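Note that one protein chain is taken out, while the other chains of the complex remain in position.
Every chain is named by a letter (A, B and C) in the order it is written, and numbering of its residues begins at 1.
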Amino acid sequence: MVTIPFSHGLLLAAALFLLGVICVLTRRNIIFMLLGLEIMLNAAGLAFVVAGARWGQPDGQIMFLIVLAMAAAEVSVGLALVLEWYHRMHSLDVDQASRLRG
Amino acid sequence: MMLIILIAVPLAGGILAGILGRRNAGAARWISLAALLLDLILALVWLLPVATRPLAPTAGPWLVELRLPWISTLGISFHLAADGLSVVLILLTLLLGLAAVACSWSEIHERTGFFFFNLMWVLAGILGVFTALDLFLFYFFWELMMVPMFFLIILWGHENRVYAAIKFFLFTQIAGLLMLAAIIGLYFIHGQISGNYSFDYSALLGTPLAAGTGMFLMLGFFAAFAVKLPAFPVHVWLPDAHTEAPTAGSVVLAGLLLKTGAYGLLRFVVPLFPEAARAFAPWAMALAVAGIIYGAVLAFSQTDLKRLVAYTSVSHMGFVMLAVFAWNEMALQGALIQIICHGLSTGALFVIVGMLQERMHTRDLRRMGGLWKEVPRLGGFAMFFALASLGLPGLGNFVGEFLILIGVFPQAPLLTVVAAGGLVAASIYSLWIVQQAFHGQARETWRISDLNGREAVTLGVLAAALLWLGLYPQPVIQMARPALAHMRQIQVPHSFPAPESTASLPAAPADPQGEMHAIR
Amino acid sequence: MNTLFYLAAAVAILATLLVITRAHAVHALLYLIVSLLAAALAFFLLGAPFAAALEVIVYAGAIMVLFVFVVMMLNLGTHSVRGERQWLRPAAWVGPGLLAAVLLAELVYVLGGWSAPATTPAAIGPREVGLALFGPYVLAVELASVMLLAGLVGAYHLARPQKEAEGEA
Partner (left out) sequence: MIQLLWLIPALPLAGFVILALGGARLSRRAAAWIGVGSVGISALLTLALAVAFLRGLPAIPAHIRQVWTWFDVAGLNIGVSFYLDALALTMMAVITGVGFLIHLYSVGYMAHDDGFSRFFAYMNLFVGAMLILVMADNLMLLYLGWEGVGACSYLLIGFWYRDPANGYAARKAFVVTRVGDTAMAVALFLLFDRLGSLQIQELMQRAGAQWGVGTILPTVVALLLLGGAVGKSAQLPLQTWLPDAMAGPTPVSALIHAATMVTAGFYLIARTHLIFELSPLAMSIVAIVGAATLLLAGFSGLCQTDIKRVLAYSTVSQIGYMFLALGVGAWAAATFHFMIHAFFKALLFLAAGAVIHALSGEQDLFKMGGLRRELPLVYLVFLAGAASLSAIPLVTAGFYSKDMIIWEVFASNRGGTLLWAAALAGALLTSIYTFRMFFLCFEGPLRTPVAHKPGWNMSLPLAVLAVLSLVAGFLEIPHSFGGGVQIFSHFIQSALPATQLLPARESNEILCQLASAAAALGGLGLVWWLMLRSPQAGAALTRQPLAMKLSRFWLNGWGFDWLYGLLFERPYIFLAQINRADIVDGCFTLLARFGLALNALAGAAQTGRVRTYAAGLTVGAAAIIAWVVWL
């Protein structure tokens, strides 16, 4: 067991989250964007766990479990989309997928 | 019960025509015709004897009434009723509906069943509007008549139909939503004051309103009806809609849909908000006169015959609005006659344009000319209706316009004089139609056939009705008199308390006597 | 023990930094696994052994493997790495980096800065988590299961071979 300020855990989560954000914003490769999303999800889960530990309640871990399930679902659908898309476009450049331009 | 059946017959006929019309276009036509004829006969048999019977002076205004609970928790009831005014308008609706069916007989070839379905539902919606006495129900019918009309324009219209249909929909829908807001506002204000939350017309009559609130609510209603009418600055949807709609659509639009605006002004705006309407009257009358002149001048400059006729509607309906806000018996009777006669004469002119378009595939006045030689009978009818439109005495429009002007004169002499100038402008555009289309040299060689029997009967009936109204309008006047008298009485007994004291008033509306009449 | 936590945190951040800067997808994935393992250690230290275990099994195990499979199926050659290098010009990092810095500053401010009273978290084992999960949170479990089912169906539908329905989308 550690004895650290509660905010340090949260700061770790924030740092990881922001690294994920940077990844999403910077990378044009869709695989890397998905990776960035995973980083962000994981950071969110970390934040939940830290909060749960702070109050000594299982709720934080349960939320982490939900996030985990969501990440799994998201990744499966997302990667299926990537595959399908790659078949059509022969590229992973997300900027080419701009048909919704107004 | 009669009223429900009157509305249900065209609804059912429309569904039947829609279903059978998928296989057999002829069936759709005959079913529509039969349904409307049946409805007309029913209306004549049921309503006319009631309407012409002398009324006991103590009786309420409604000749026929039906009230069923509908959504009682919100105070909404299925409340239909007809007084003399409604009866006259119902008969007009059915007559013009028949004309609309007759004139689309050979014009519509695509999706005939669905066309007649829409046509019949528009008519049913209009019948509903003319009889609904629950404001919620009224709004329901108000929308019911608009949506099929939208389809009529967008599916069977001419070249620019999508633009016209969307414009029509936007204008009427936005204005309709303003009215809905006003209805709900009135509902809550009335409910708060009286504790009785109800959409019922007779309950809402005489709701005491502070001057500012009353004006806002009145303007909400006024917006919807002024757009429909159409009044001067919001008339712009009309020329496009008229021009692009199929003939039957134009006939129904000009002959009936516009009349719902006039009816709304008569039935709702002034009775529900007498004070606000009185305060607003000078503005409304000025707008009306502006519309009379503006419409007439613009009509003259049009080269599309249908558009020309559309602008004449703006001019003619200006007279109706002028009359409504003068609110005396003479002007109101004139407005009613004008409503009917404008429906007949403009409807007939649209039918004529439709016939020309069916034969020549153009509505461009610059390409017509000298048609009298080819189609003397059609030309004769066109001349007749053009003369009616310019207000020739002996035809119905004259009676309407004259009664309106003579009724308005004591209240607004100057405006009356300007409006009378509209008569001169009317003669300019009406004669222009005849000159450009039927007289003069033929600009192109047309080989077209004159009227066939069906067309001659359609126009003949309309012409006969105009002549009858021009020479002997007394039955109509007699029929509408008690209704108009009741409407005019509604505002008389109310002396509104000062605005600051309204809030503390107890629930009861100001006139228990009138209330009882209305409910019975 | 505290040192261990800060070490794990440093490893996690460092590995994540490497993840987002790699040009080769497989390298990035491997670093991400490192980062996740570090996070799992942090979970354990925070008294959440169950979460730590799941982090290793599900995240680092299952999800990352899925990524690896997909990268393999895409068969990205060296040309994609070269393209990746082109896209990763320094200029591309400036905007996101600044934005992230601003956000981080805000979060630090919100969380009350670095110095805060230290607390010792209570350990919560799998038992408590399980009891809560199938007690008050049973509805969330149902929701998660529905979501996973939807993911399953969606992934199957998207990834099935569809030559005939090429023009459908």
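List of remarks:
Basically, a residue touches a chain if its C-beta (ideal position, glycine included) is under 8 Å from a C-beta of that chain, and two chains touch if they have at least 3 such contacts.
Model, not experiment: these values are computed from the prediction.
The hidden chain, counted over the whole complex, makes contact with A, B, C.
Within the complete assembly, B:Glu329 is the residue of B:Glu143, B:Glu329 or B:Glu358 that touches the hidden chain.
Summary of contacts with the chain left out: across B:Trp46, B:Phe350, B:Trp372 or B:Phe385, the touching residue is B:Trp372. Remark: the omitted chain is touched by one listed residue; of B:Asn160, B:Asn196 or B:Gln435 this is B:Gln435.
Taking the complete complex into account, B:Pro239 is the one of B:Pro61, B:Gly128 or B:Pro239 that touches the chain left out. Touching residues on chain C toward the chain that is not drawn are 95-96, 99-100, 102-103, 106-107, 109-110.
Even with one chain removed from view, chain B keeps its contact list with that chain: residues 232-233, 235-236, 239, 294, 297-298, 300-303, 328-330, 333-334, 370, 372-373, 376-377, 380, 383, 387, 392-394, 398-399, 402-403, 405-407, 409-410, 413, 416-417, 420-421, 423-424, 427-428, 431-432, 435, 438-441, 471-474, 477. Considering the complete assembly, chain A touches the hidden chain via residues 21, 24-25, 28, 33, 94-95, 97-102.
Quick note on the criterion: only the chains that are shown with their structure count from here on.
If the chains shown are joined wherever they touch, the resulting network has some other arrangement, not a path, ring, star or complete graph.
If you average the Cα atoms of chain B and of chain C, the two centres end up 67 Å apart. Chain A and chain C, compared by their mean Cα positions, are separated by 5 Å. The mean-CA centres of chain A and chain B are about 63 angstrom from one another, to the nearest whole unit. Taken residue by residue, chain A touches two or more other chains at no position, since every residue touches fewer. Residue positions of chain C touching 2 or more other chains: there are none.
Residues 1-2, 4-6, 9, 12-13, 16-17, 19-20, 25, 28-29, 32, 35-36, 39, 42-43, 45-48, 50-51, 54-55, 58-59, 62-63, 66-67, 70-71, 73-74, 76, 80, 83-84, 87-88, 92-93, 95-97, 99-100, 103-104, 107-108, 111-124, 128-129, 131-133, 137, 140, 143-145, 147-148, 150-152, 154-156, 158-159 of chain C are the ones that touch chain A when the two sit in their complex. On the side of chain A, the complex with chain C involves touching residues 1-12, 14-16, 18-23, 25-29, 31-32, 34-36, 38-39, 42, 45-46, 49-50, 52-54, 56-62, 64-66, 68-77, 79-84, 86, 92-93.
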